[in-house]
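Note that one protein chain is taken out, while the other chains of the complex remain in position.
Per-chain numbering from 1; labels A, B and C assigned in written order.
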Amino acid sequence: MIAYTDKIRDIARRLLKDCRVETVIGFRNGSMPMMNEPCFIKNVDDVDHLIWDGNCGINLANYLTNRTDKIAVVAKGCDSRNIVTHIIENKIKREQLVIIGVPCKGMLDKRRIKAMAPGEVTRVVEDGESVRVCGAGFEKTYPRKDMLQANCAVCIHRNPVIYDELVADPVPEQQNVDRYEDVRAIEAMSAEEKWTYFENLLAPCIRCYACRNACPLCYCPTCFVDESTPQWVGKSQNPVDVRTFHFLRAYHCAGRCTDCGSCERACPMGINMRVFTKKLEKEAFEQWGWEAGLSLDQRPPLDTYRPDDPQDFMK
Amino acid sequence: MQPNPYLPYPVRIDEITVETEDKNLKTFKFTFLNPGDEEKFAYHPGQFAELSIAGKGEIPIGIASSPTEKGFVKFTVNKVGVVSTALHNMKVGDVMGIRGPLGNWYPWERLEGKNVVIIGGGFAFTTLRSSIIYMLANRQRFGQIHVIYGARTPGMLLYRDELAAWEARDDIHMHITVDGTNDPNWKYNVGFVPTITDQKAPEADADTYAIICGPPIMIKFTQPVLDARGYGHDNIIMSLENRMKCGIGMCSHCNVGQFFVCKDGPVFTLAQLNGMPKEY
Amino acid sequence: MKYIRIDKAQWAQGLAAAEKAYRLFGPVREGAMLNFAALAPGQAPDLDGLNTRMSARSVVYPQSEILFEYTVDPNDPDGNVLKEAPAPAKPAAAVGIRPCDAYSFLLVRRNFDAPDVKDVYWLRNYEATTFIGLACDHPGSTCFCTSAGCGPYSEQGLDVLLQDAGDAYLAKILTDKGAAFLAAAGWFTEAPADSEGCFSAGKEAAEAKITSTVETDRLAEIPQMALYDANFWEDIAFSCINCGTCTYLCPTCWCFDIQDEVRGKHGIRERNWDSCMFPLFTLHGSGHNPRGQKVQRVRQRFMHKLKYYVDKYGDGIQCVGCGRCIQYCPVNIDIRKVCQLMNRFGQDAACKVA
Partner (left out) sequence: MGVEPGRVHFSWISSAESTKFVDVVKKVTEAVRAVGPNQKFVKKELKVA
């Protein structure tokens, strides 16, 4: 990880010095264990704030929307796929960007690590293939691969799909991953079971919209839940309104979501709303063989028509 | 028991007047359903109220009638959102609510014996109408009164009959203007409010106060004119608007710095505003 | 000061008795997290966790609260006339509330209980609630209550303060309201004579464990507009995604929105928590937005808590140091860091972030 950090700083320094970009968007050290903060660097002297480790789970494509300056952005596999989506959807121009690709080994699941620890976690150290978790009166070491965010554990695009610089050699992609075990389990439920499952899943939601706002796809100037004429969704904690928000938001991400996990990571209540977007991601894959953000040259399935589009749902 | 400050007085719509040629502005005249509510709703020109429609919500609207007009209250409402659209669809006789009076008012005690220049633009003229009626009803308490009022076209001016009546009087100096017009019979000014202000506003002195209420763009360009004419910032009085919900300083929507526009305002002097964030 | 000893063996039984007269609220385990919520009949509050994810604010000020009911039937003589929603029949008790959360109500009260206008809903709920606090013997790494006007044994805003004494709770009765609750629970056993010593020793030990602080001494004296125009806001705000996490988890945030909803002919007017982090919060009907930029909204939140409130009430910051916003901010914006930047504004030449 230190090697990644050094390389990112070197590249950023060079890009800024050569005036190739005005801003570098990356991560700096957070004040909390397992938290880094997205930041921007404009000055060569500040380049050493940039860091990289397993706590860079926020998707930086989110910070590119409608920017007009020349930017270098640090991008792991999923970030790069969302950058592709951003370019396809005209939220940023390819020419504005210098993409600093980071082959990714997965991000740490801070919630899981906190839940497993016997006390408050004060420090987490990544050491190759293991993770050391420290707190008052305890120190535990776990295999890193067991401590990854759920989306990272099933990720098959760890390497950036688009980049101008690469901070290290590509990492091997995970093979034979069963990406949709969780979705299949829900699909197998009866209507009644599904209803209850989602009710329980969403019960803790406080409608802070952290999931929506952390999502690089959710850039609408006015989200449908904020519309007043007409008002589509009520604003209270009524479960019908909460459910409408989550389901409709997921539909708006259909064929676009890269399962970067930002939504789930951002949620203060620990809700796994990824099950919604993953179901749609699975559909996009099964219906059209589509995985979002892999190529700048292909239009997404929901904005193209093909005579042979599957229509089994039609009666 | 404490009175519930969120509870509107029930009122009935008694009269609806379409004010402007685009039909987006209507004046609603309300009477209170319950005896005694009118007395409780005692207000000063410059204050506002929340108009409440069951099932739709509330909107903060400046009071267009003057406390010297008895038996009713009037509001002129522009059709923009959910509540104002619902209001525009209502009929005479319908029951709704008004909650107030809310906010502070133009500083009438300080204005006693002083010259007053009213500068208004577009549909923000409502509390200014209230003020003019009020001053004319207490004419001896004020010095000279000037009114500079502009709209985009003659058909967009509010209260046209009253404007004409005021024009006819010799104890109030009217300077009505429009941005432009094709009407060959238009006998008043043509030009933007800042320009007319520069031409017509009386000389500044310690005893002359300007009250400004209008769209942000008008205020932005009028203020330098008054500056250049030597108006002190304590003598420039403005009425702000911000998104509001409660109207009583609770919900914090209209918060600017340490003030609430709904409760500490909407009326501020320019001197006060100079020390506040420009978040309105 | 009177102290009562509550044997933990009598805890459940006492709560069951209190439940007859009070609606009980307390920390409740919900999946992986602890929340402050209504206790189900017979449910004991979970007092083992450090603090609840959501603050106790909803006991007095629920996220959605009905203000009025009405019928929109024009043929009804009361059609379209609003009727105040009835208050809950029973008083409430917040059992196991942490001292910081209890103190927060005093800060919020300044807004809802203004000299000239009263928020009747907030006040009626607040006055109907008895606050049974639990002292924090094991504060967390992001707790900075001691420099935010309260502390792990703070009694401000509490009616009773409990101390965990192993097999019993020691209860320090602070108000008549508190005494009434303990009486309703049937807890009358006088505590041993050294109870006061236990509390002061506990307080000292707990305060010594607080490692996190904020500096606030200069906030009042720095001119408001100078802070407003400070150069650090863009850097602080950059990572913010403008979600409502900090404002909804905060015990001292009070903003709300008012909404009407109608089913059939029956309608309600309710208020829901709102957040100054949302662009919609300040959007005018004309489309103009006085705080349309993210940096303006982030600045508003911190200026409100750490400057406007300080200037308006002259009694410290609008923050109790619970650390929730630090723990749960998705992008790690840290109020301690912001507070330091603000407090050292103009003083620290290297007033730089990171």
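List of remarks:
The rule we apply is simple: a residue touches a chain if its C-beta (ideal position, glycine included) is under 8 Å from a C-beta of that chain, and two chains touch if they have at least 3 such contacts.
What you see is a predicted model; the values in this text were computed from it and never measured.
The omitted chain makes contact with just one of the residues C:E69, C:D137 or C:D311: C:E69. Only one of A:R112, A:K145 or A:R243 touches the absent chain when the whole complex is considered: A:R243.
Interface residues of chain A facing the missing partner chain: 191-199, 234, 238, 240-241, 243, 247, 311, 313-315.
Methods note: only the chains that are shown with their structure count from here on.
Central chain by Cα centroid: C, whose mean Cα position is closest to the mean of all protein Cα atoms. A separation of 31 Å divides the Cα centre of chain A from that of chain C. Spacing of chain A relative to chain B, judged by their CA centroids, is 50 angstrom.
Centroid to centroid, with C-alpha atoms defining each point, chain B and chain C lie 39 Å apart. Residue positions of chain C touching 2 or more other chains: 257, 259, 261.
Remark: chain A residues 228-229, 231 touch chain B in the complex. Chain B contributes residues 81-82, 85 to its touches with chain A in the complex.
Listed in rising order, the residues of chain B touching chain C in the complex are 2-8, 10, 33, 52-58, 78, 80-81, 84, 94-97, 215-216, 241-243, 245-246, 248-253, 255-258, 263, 275-280.
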